[in-house]
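Missing here: one protein chain of the complex. Every other protein chain is in place.
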Amino acid sequence: MSQEQDNPFLNGLWKESPVFVQFLGMCPTLAVTNSVRNAIAMGLATTFVLVLTNVLVSSVRKLVPNQVRIATFIAIAATAVTVTDYLVKAISIDIYKALGPFLALIVVNCVILARAEAFAAKNNVSRSFADGLGNGVGFTLGLTMLGTVREVLGAGSFLGVSLFGPNFEPWVLFLLPPGGFITLAFWLLLFAWYRDRKARAAAAPAAMQEVHS
Amino acid sequence: MSSFSIIRCLGLVSLISGVLIVGASLVTKDQIRINQEIIMRDSIAQLLPGVEKQVAYGVEPNGELTRLTSVDAKGPKMFAGYDKQGKLLGVVLEASERGYADIISALYAYDPATKAIVGFSVVEMKETPGLGDKITKDKEFLENFRKLDTSKPIVAVKHGTKKNPWEIDAISGATISSRAVGRMLQKSMTEMAPIVTRHLDRIQRGTE
Amino acid sequence: MNESLGHIFVDSLLINNFVLAVFLGMCPFLGLSSKFQTAWRMGVTVIFVITVSSILAFGTNLMLVALHAEYLRLISFIVIIAATVQLTEMIIKKASPALFRELGIYLPLITTNCAVLAVALFQTVRNYNFIQSTVYAVSASGGFCLAIVLLSLVRERVELSDVPSLARGTALTLVLASILSMAFMGFAGMGGGG
Partner (left out) sequence: MPGVKTTVIEVRTSPHLHGPLSVDKIMRHVVYALLPIAAFSVWNFGISAGVLLAFTTLGCVLTEHVTCRLNGNRSTVNDYSAAITGLLLGLTLPPGFPLWMAAIGCLVAIAPGKLLFGGLGSNVFNPALVGRAFLQAAFPVAITNYTPALANGRFWEFIPSSLALPLMKSAPLNDWIAQVRVDGFTGATPLVLLKFDRIYSDPWPMFWGQRAGSSGEMPGFLILLCGGYLVVRHMMDWRIPVAMLSGAAVSGWVFHLLNPTAYPDPLFTLFTGGLLLGATFMATDPVASPVTPRGMWVYGVLMGVLTVLIRNLGGLAEGVMYAILLGNALSPLIDRLTPPRPYGARKPAGAI
């Protein structure tokens, strides 16, 4: 536990991955991951909001009375998202269009409030910054992993670069909504299988008998 | 004490929010406008090759035109494109219609001189990848809009059976999306062609 | 584009179902769908909250446009939603204490259900008039209710069977959701006029 507390960045990055472990922010996770580019753009926008919110929350944390805690955090998150919205629009309208409504919806992405409430409200600015960055990068990583499977299978390309030549038959399903659910389920099953195998290897070989259920 | 601290907190947060939002909005405002104009200019240049000068009009509900200064304005819009000599090449109009998955919205170029549609490009759609989304890039399909007659009602016909200049040769296997394109153009033309004709002099001058 | 009310209704209820096709409201959809009772009550409450907040958001937006203060849209909508949820909580507490006890912990969570904010934002972006907005709010939230109820029913059925241990939990729920989502693809193109 003490080790986790020491490293808020690494913790958010993988061990407590917002996508695969905490299941926070599922809406953008499934909605904008049909291409790697969108996944990364969404991840970076979320990271920016997370860091900004965490830093702001952490710096005003001692001034916020308990009664208006959540309201204050949401107001801060909404501010950060509005700022991000303007920035993305200024950087590229194409990316802005690809992310569509989900950019504004970052404000209700549970990962923002969850980190503000669970971490930034209790920790100093620099640690909150690291936590926001770690969770943001972890979120981006998760989104990119989903986006990779979906783009490679669904369009036969990676970051828009064709991988298998013109004769490849893309599995269109992966670009469509059911593909989002399936891809996330696939990653979860893969992790479960890996953990299970590791656990089995650690336990005595006799444990093989019990796997039945 | 507690009510004071609540007010202090809310005041502080509103202050921070206000400064950040207004700041971001001011800093990015110009860049956003430039981005939007570039996108608009590029798509008009693509629809009307050789265009040198553009004028944007807003279309009022009563059919009157107003000169626009920003592409951000609300309501239906129309863009007139002119070549080097200032001759009107055509007008770019907006159209949208419900397709297979969701609403398809598009821009198309109309040449009032020949009363024909001379270009078409999809702005937004969610049609099935590999089937309906061919309306955005299928060469054979886009060939329909090099010169599409608008004197008769525009209609999409089965792939390979186009006979008349006002028919659209549908994409095989994507009949619904192709038909939606036909419907959106027909609908937009019935509405907009008379307006363009009525104001043709003014549009051709292109100065007001 | 000026859409007919029928189109808006069928589109947001079935074709572009908020949960199964647009991926909004995923957190309660995955988290609160293990029991039919909970899912059903959550669904109905969400219908109420979304409808009320959509009406309030419509009024607020008119005001913001009149004041040329559109950049405050997101913050205002969030405040409206939080207030609506608070209001719902008070109404339910007064009208049906039993229901209040049952929904208790789930009620405040509706604030972070992105479907609520999405309805308010979408109706503004699409320039819906008042009646269109209301129909949209009712059908979109109805779509959420339908999806979460269907998922809870199939989850309850699977609950009793011998699911491989690896797949228990979220992975299984996601597979069920993807099959539901595939089944809803059958509605595509409805109301397109052929």
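Some notes on this structure:
In this document, chain identifiers A, B and C correspond to the written order of the chains, with residue numbering beginning at 1 in each.
Convention: contacts are C-beta pairs under 8 Å (C-beta built on N, C-alpha and C of every residue); 3 or more make two chains touch, one makes a residue touch a chain.
Computed from a predicted model, the values in this text were never measured in an experiment.
Every visible chain touched by the undisplayed chain in the complete complex is listed here: A, B, C. When the whole complex is considered, the residue among B:13, B:78 or B:176 that touches the unshown chain is B:176.
Of the listed positions B:28, B:54 or B:128, the one in contact with the omitted chain in the full complex is B:128. Listed here are the chain A residues that touch the chain not shown: 164, 167-169, 171-174, 176, 178-179, 208, 211-212.
For chain C, the list of residues touching the undisplayed chain reads 36, 40, 149-150, 153-154, 156-158, 160-164, 167, 172, 175-176, 179-180, 182-192, 194. Mapped onto chain B, the footprint of the missing chain covers residues 100, 128, 130-131, 158, 173, 175-176.
Rule of thumb we're sticking to: only the chains that are shown with their structure count from here on.
Centroids of chain A and chain C (each the mean of its C-alpha atoms) stand 22 Å apart. Look at where the CA atoms of chain A average out and do the same for chain B: the two points lie 34 Å apart.
Each chain gets one centre point, the mean of its Cα atoms, and the points for chain B and chain C are 31 Å apart. Counting only residues that touch two or more partner chains, chain B has 17, 21, 25. In chain C, 71, 75 are the positions where the chain touches two or more neighbouring chains simultaneously. Across the complex, chain B meets chain A through its residues 2, 5-6, 8-10, 12-14, 16-17, 20-21, 24-25, 27-28, 31-32, 35-36, 39, 124, 128-130.
By the touch criterion stated above, chain B contacts chain C in their complex at residues 17, 21-22, 25, 74, 96-103, 105, 176, 179-180, 183. On the chain C side of its complex with chain A, the touching residues are 20-27, 30-31, 71, 74-75, 78-79, 82, 111-114, 116-118, 121-122, 125, 162, 165-167, 170-172, 174-175, 177-179, 181-182, 185.
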